[in-house]
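Each chain you see keeps its place in the complex, though not every chain is here.
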Amino acid sequence: MGVHQYFKSLSDLEKLVRCPGKFKYQEHNVASHSFKVTKIAQYLATVEECHGEKINWKLVYEKALNHDYPEIFTGDIKTPVKYASKELKHLFSEVEEEMTRKFVDTEFPEMYRDIYHERLKEGKDDTIEGKILSVADKIDLLYESFGEIQKRNPEPLFFEIYEMSLRTIIEFEEMHCVQDFLNNILPEMLQERFIPRSELKEITYAILKIKDTQ
Amino acid sequence: MGVHQYFKSLSDLEKLVRCPGKFKYQEHNVASHSFKVTKIAQYLATVEECHGEKINWKLVYEKALNHDYPEIFTGDIKTPVKYASKELKHLFSEVEEEMTRKFVDTEFPEMYRDIYHERLKEGKDDTIEGKILSVADKIDLLYESFGEIQKRNPEPLFFEIYEMSLRTIIEFEEMHCVQDFLNNILPEMLQERFIPRSELKEITYAILKIKDTQ
């Protein structure tokens, strides 16, 4: 019954945990994920612009910021279910859109409805801004799964997510920002140190200026 | 690739939080919920049997224990989505059954497959055991929502869940166990004390044997 419902709903995104039903060392919520995707999209669009592409910044931000908002209505549905059949996927998208539309019509004053209908639409289209969203969404997912792998999560799912995310990113490899990611950022990520116990001993004894005689 | 996958999957149910996307004072997971539903069904079936009904105990336990297991495959989908259209609901059930079937065929030795196909089926049917499951499931949901209301959760959703659960229970009011619940257990639940601050002061001063002169 008003924009208050919309503002209040933002807090529900903080209570939606990503990838439910699996043990994770570090949990992420949909609000934090949306923040990170928007920050990453900001960087990717910067790279594109510095390489001469024309960027509609308003659109970049709108797409990134709102891309998971409809999860408020649908909850977190596992990907294999969504994609089990074309028919189910289609029906599901229709329901999602219908629920979002109804929310905007119920809660927003008339003068802002068209704007929000537009904003809360699926944003991953073929425009450069839509492609930036697709890449940014997968980069954050790659980081989330890398975080679990690095912390030694034994669940194979995170490895599958890592692989699937990387494959999707590579589909956009003609983009400047994806080239930048693959050539500069990903190698750096893979060089992350892992401190083995042996090194701990060495450094300890180096500090102590004592030979490890064991 | 074996029953180990099945045993391991039980732990995933511990990581599936009920009613995601909403602030709750006390969170419940699907494994704990399944335990409580089975314990409640045990009581309800006891009431029925003591009133002369014939109970297939093996069935009571199988239905209660397994009723939410397929959420492992589908995740937690919000009710309004599931019921948005008959077509979607139907398609969705098909996908759920297909995934469960495939899991049993992949992980179980052949000699146990038929048994598990049967066990992991939708259990809420018109048998007395199926009806006991329907009631037990809603009683636990009623307790979960009552717990939030009693702790003063301001979110109206929990009140709606409370009401909806109670309405469903009443649909089975011809059952002995539902009569017992409505006549004996529910009134007790509603008499739960809530300790007001004024009482705290009174008792404190009574203990101190000092008149409260403020």
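Letters A and B mark the chains as written, and numbering starts fresh at 1 in each.
Operating definition for what follows: a residue touches a chain if its C-beta (ideal position, glycine included) is under 8 Å from a C-beta of that chain, and two chains touch if they have at least 3 such contacts.
The structure presented is a predicted model; accordingly, all values stated were derived computationally and were not measured.
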### Task
Start from the 2 shown copies and tell me what the total comes to for the whole assembly.
6
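As a convention for this text, only the chains that are shown with their structure count from here on.
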### Query
What angle of turn lays chain A on top of chain B when you fit their CA atoms, given in steps of 5 degrees?
180
### Message
Rounded to a whole Å, what is the gap between the Cα centroids of chain A and chain B?
### Response
33
### Query
In their complex, what parts of chain A are in touch with chain B?
11-13, 15-17, 20-23, 71-78, 80-81, 84-85, 87-88, 91-92, 95-96, 98-99
